[in-house]
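Missing here: one protein chain of the complex. Every other protein chain is in place.
For chain A:
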Amino acid sequence: MRRFLRPGHDPVRERLKRDLFQFNKTVEHGFPHQPSALGYSPFLRLMAIGTRSGAIKLYGAPGVEFMGLHEENNTVMQIHFIPDQCQLVTLLDDNSLHLWSLKQHSGASELREEHRFTLKGPPGSPPSATQITAVLPHSSREVLYLGTESGNIFVVELPSFRVLEDRTISSDAVLQRVPEDYCNRRSCELVEALREHPKNPDQILIGYSRGLIVLWDLQNNKATHHFLGSQQLENLYWQRDGSKFVSCHYDGSYTQWPVFSDNRQPEPLENLVPYGPFPCKAISKIYWQTTKNGLPYIIFQGGMPRASYGDRHSISVVHGSQQTAFDFTSRVIDFFIIFSTEPTAEFDDPSAMVVLAEEELVVIDLKSAGWPAVHPPYLASLHCSAITCSHHVSNIPLKLWERIISAGSKQNVHYSNMPWPIDGGTNIAPDPPQRDLLLTGHEDGTVRFWDASGVCLHLLYKLSTVRVFLTDADPNDNMNTMGEDEWPPLRKVGTFDPYSDDPRLGIQKIYLCKYSGYLAVAGTAGQVLVMELNDEDAEHVVDHAEADLLQDQEGYRWKGHEKLKTRDGPVQFEAGFQPFVLVQCQPPAVVTSLALHSEWKLVAFGTSHGFGLFDHQQKRLVFVKCTLHPSDQLALEGPLSRVKSLKKSLRQSFRRIRRSRVSSRKRRGGGGNTSEVQEANAKFDQDTLQEMELAPVQRKIEARSAEDSFTGFVRTLYFADTFLRDSSRHCPSLWAGTNGGTVYAFCLRVPPAERRMDEPVRAEQAKEIQLMHRAPVVGILVLDGRGTPLPEPLEVAHDLSKSPDMQGSHQLLVVSEEQFKVFTLPKVSSKLKLKLTALEGCRVRKVTVANFGSCKTDDYSENDLAVLTNLGDIQIISLPFLKLQIRYPCIRKEDVSGIASCVFTKYGQGFYLISPSEFERFSLSTKWLVEPRCVVDVPEVSSNNHMHNKSGMENAARKSRSSGDYGEDERKSGRLMEHALLNDEKVLKEIQSTLEGGR
């Protein structure tokens, strides 16, 4: 009967597919690529970050985040929140202004672009006349003041962006009463800063770039005071009471000016070059914050001595005798101070400084002694060392979770205890259904453990493998320990450190067993470390073994890097994962595959030369198998001598250039063409055209042969307890798949637990399958008698999985880049296949078994293969019948690094890098969806809407009783019930599923 069930023709299956699969890009984790602007609303307690690709991201309390994208994809130059409103204005580098607002829609707030506007001057005027340099949203919320390059200040009405021409403050009007000699010396030039008087909304301070500062009376439309600065102006800051303001200058000085009520000509109160007397760099922004004890906080960006510290990215905080110049790891984009904004409060009392650097966000606690940094709950710099691999583990047992957190908290003692100061908005997303870990391996030999359960990707713990090895890096290289009398008082802050001491330390493969806490980590120089979680610091010797993967190969010469040197004697390890075994592959080629079986206490590893199996209980190498084809000289010699790979790397670096040029992100709904992108594309087209004229791009059509290079490259390793030799007895087995389409199966004999230390583990090759299409094998899987993939080691022992069906006949699924093939076991005969490449021209890049639950019923779930192809498509393929279920475009096919970085979870979610510092999270499942859902309430607005909200709640409650069909008010009801039933997880889940079902 099956033959009638053609794909796409079975309505029952089609309906089920709708209940199971759904593609969403849900949230971006990490730090925005190329941030370009920062804004903060003390009223909403929300922070906004703009990027060079035109994205705007808002962050508040953990879990509260919004994203928007300017259609133009242009650089965001400035972000200004409208005072006391859920609105903000962005200025792009094409001189366009955009008004965004947070509006509530079906219970959750959404960021929407409302209006856009480009300032137009009178016909014939130069473009500089309307080039906006400064934006001041007036506290009346009705108008924006726009300072321009011409020195004129235009006034536009909000939200319509209508230009109020009669209120334009022209530079001529300003200059009228300026003393002659001053005026002659310098013209006004562009408007550098616009600041509203803190007490009197009718007065604004206008700073011109050449140094002139004017206090302008909006009511009478005239200048009340002129402050004749002699230095090029950078920025202005009002003191809280409005009696003084500070200007900062290009020469690294700042000046305090008094504001008199009479007509006296103001003279500077104080003029200081904090890091003088030698020439200093500009102070580009300054804060002057008052405190109860009378000593102000003077916080300014830059101003470092030009010659010696001109390359530093610093922000200095001066408070009485305390002074620290925070030294950032990358360029400071902007910063703001969080201070008391209550109108009744007498002093500023700054509590925190938030600094957006190019590569990370740093928050400094100004209340605690020593001004420690605050650990951010989001915007983590994923790329503080380049990410080399990632590994996801779903549903972490609570015990392990707590132990990892406790190990991590010991690493974070130097952080401030201050609660996260940016806490606007309310997160209304349901609690994450399970604890998920994302592990990222980095170039510097560290593994970072991220809490990937919810919207905020949060660093739990950082593991370094460096201690095991002797490296060139000087362990006493301490930039921070400077003497007390050191001047300037620099203090390094931030974690971004892209420079790896030794590329051999790079992490390439990670495998964590969540049940036993065993962790295997493998790296660039053939090192494989097996670790155990220890809650205490410990000093011990790491057992060391070598695995010669070449065995008796003749005529071999490895020209690649040397293996890492190990430390002799005991090594001090901090609490957390501590290595106890190190296996080093010989030749020390990069480890390309890794598998750990925590129950059998075995670890398998593969490189481009072969693979090996190590017994980490007895600390004994069980066997090695060389997979090299004798003629494969390239693989033999190692990475340095590869002519081929040089070509490839050249190609890749070009690609990278192109990528960065296009600034490479395609976001949800962001199909907009920008001049930048177009320009880049045009340039690229031109380049390719030229290239084509030289030599046409052509591809050779040739069948793969056994003599191809890198056929021995071990792509995948897999442990299975299955019927390898005969159908009556199952046994542990190890499977390996190579680049040349070969699958090796080894029969293992693991002694029973009581004799585990006494008898050796034995292995014997039982099968070798050569796929005739010779495409690289990227996945091996054994399906049990019910067609279900075998459970993970220890999964059954922990009652988290049904034990596999060992009665029926097992099947072997081999996934190559081109085909999916199912074979019977123990006698290998081919049963099914799906030829992906022959039919579609795409190839498998990543494949995982994922469990998909129905959003309609709790009791149905199925296992399918989630596949990412080289075209960036994601396909779901059913098990065990290998039928294509659904296909979604996910990543641009040009985004090679995005495709390479993709990692799937066990429950149909996934992550991939959209930039070196950001993971895009996506979901294929209707059931498991982690996305931000939050509300930003405005006091005034909410008081207006109070009635409405209340009725909404009742409405929803009624609806939930009757039909379960939630409309506009689902959030309200969700929230209501959440409060009522917060402790009852099951009910919560039910509500969640109904809510999602209704959507």
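The working rule: a contact is a pair of C-beta atoms (placed from the backbone, for glycine too) under 8 Å apart; a residue touches a chain by one contact, two chains touch by 3 or more; residues count from 1.
Criterion: contacts and distances are computed from a predicted model.
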item	value
Per UniProt record, name of the chain withheld from view ["PAR6B protein", "Transcription initiation factor IIB", "Auxin-responsive protein" or "Ribosomal protein S9/S16-domain-containing protein"]	"PAR6B protein"
Listed residues A:177, A:557, A:762 or A:835, member touching the removed chain	A:835
Residue of A:52, A:281, A:392 or A:767 touching the missing chain in the full complex	A:767
Absent-chain contact - pick from A:306, A:367, A:492 or A:704	A:704
Interface with the unshown chain - residue positions in chain A	2-3, 5-7, 696-707, 725, 765-773, 775, 818-819, 821, 823-824, 828-835, 837-843, 870-871, 881-883, 893
